[in-house]
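Each remark here refers to the structure printed beneath this line.
One protein chain is absent from this view; the other protein chains keep their places.
Up next, chain A:
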């Protein structure tokens, strides 16, 4: 697939750039397109879950299934828009919203204890028992002043991250 960039016109690149709010440069978008075409083996226009999982580094990530829910079936424009949260230029709140969305599986704007438990299960696998997981989550919620039944909203997330800031970025290789 040597001439992938010739399939992407200047209009296309600008279109994609606008769609991701200018968070990627044009060269990065061309680079991402080559990558997209490399992963999308039969040129269907989207990358299937199976094709993502053929990248071993991705497949061994404990959050791969969760991320696949957001990545599966995206066309190139939306693929770039999704990955734009990892650009160095993306705002702190944009990145935090991404983490929030990953937790909030049903998309109702609230992260319940159950949501946190489920992600914790993905992250810790068979190495914490159900009781241990519940203990950690309950302890965490209580320590921060959320009694039973409280759910977390994006404002709660913002409050928690107030002092520390967020290092969530990835560099797109550009030749």
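Quick note on the criterion: contacts are C-beta pairs under 8 Å (C-beta built on N, C-alpha and C of every residue); 3 or more make two chains touch, one makes a residue touch a chain; residues count from 1.
Note that contacts and distances are computed from a predicted model.
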item: Protein that the absent chain corresponds to, by UniProt name, given "Vang-like protein", "Geranylgeranyl transferase type-2 subunit beta", "Phospholipid/glycerol acyltransferase domain-containing protein" or "ZSWM7 protein"; value: "Phospholipid/glycerol acyltransferase domain-containing protein"
item: Touching residues (missing chain, whole complex) on chain A; value: 1-2, 8-9, 11-12, 15, 32, 35, 38-39, 41-42, 44-46, 48-50, 52-64, 67, 71-78, 83, 86, 95, 98-99, 102-103, 116, 119-120, 123-128, 132, 135-137, 139-144, 146, 157, 160-161, 164, 166-173
